[in-house]
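Missing here: one protein chain of the complex. Every other protein chain is in place.
And now, chain A:
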């Protein structure tokens, strides 16, 4: 197994600020916009973006939720491992809101497909956009593309992209792991 650094802490930080600015460019004061981090790993990115928007750009009280898609996945009973659920925490109505899904890596697009179904349990959003830190190009199984992307990478199928966050893994970094 070999590791290759795709992004170091400084690069991650620059990208996060750029993504925050791109969100502001589109959503302004976030009057009718909510951020939804996808469980399990998208929530760190969502937290971080909300923090940057609040501390550096003074946009406070953006509705922020976490969405778990476990029960909406299309690979129940197909994988080797049983699926483990995480907490969904959405304490606002998504009805008529502009929603931004936030996830760390976009790969096949199946998680996003599940999230699109899952969010319907909370109402009918006006619009849904997708923000990902890493976009694995040429590996999509479904016609899904991000509206905001941190970095696009070309990765072959037996390689894995691993995003680390300080809150959980003690460093901000993105690795390419070869099996």
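The definition used in the following text is that a residue touches a chain if its C-beta (ideal position, glycine included) is under 8 Å from a C-beta of that chain, and two chains touch if they have at least 3 such contacts; residues count from 1.
Here is the rule we use: contacts and distances are computed from a predicted model.
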| item | value |
| --- | --- |
| Omitted chain, identified by the protein name its UniProt record gives, among "Phenylalanine--tRNA ligase beta subunit", "Pyruvate,water dikinase", "Cytochrome c oxidase subunit IV" or "Aspartate carbamoyltransferase" | "Aspartate carbamoyltransferase" |
| Residue, one of A:4, A:29, A:60 or A:87, that touches the chain absent here | A:87 |
| Chain A residues that touch the omitted chain in the full complex | 68, 70-73, 76-78, 81-85, 87-88, 117-118, 120-123 |
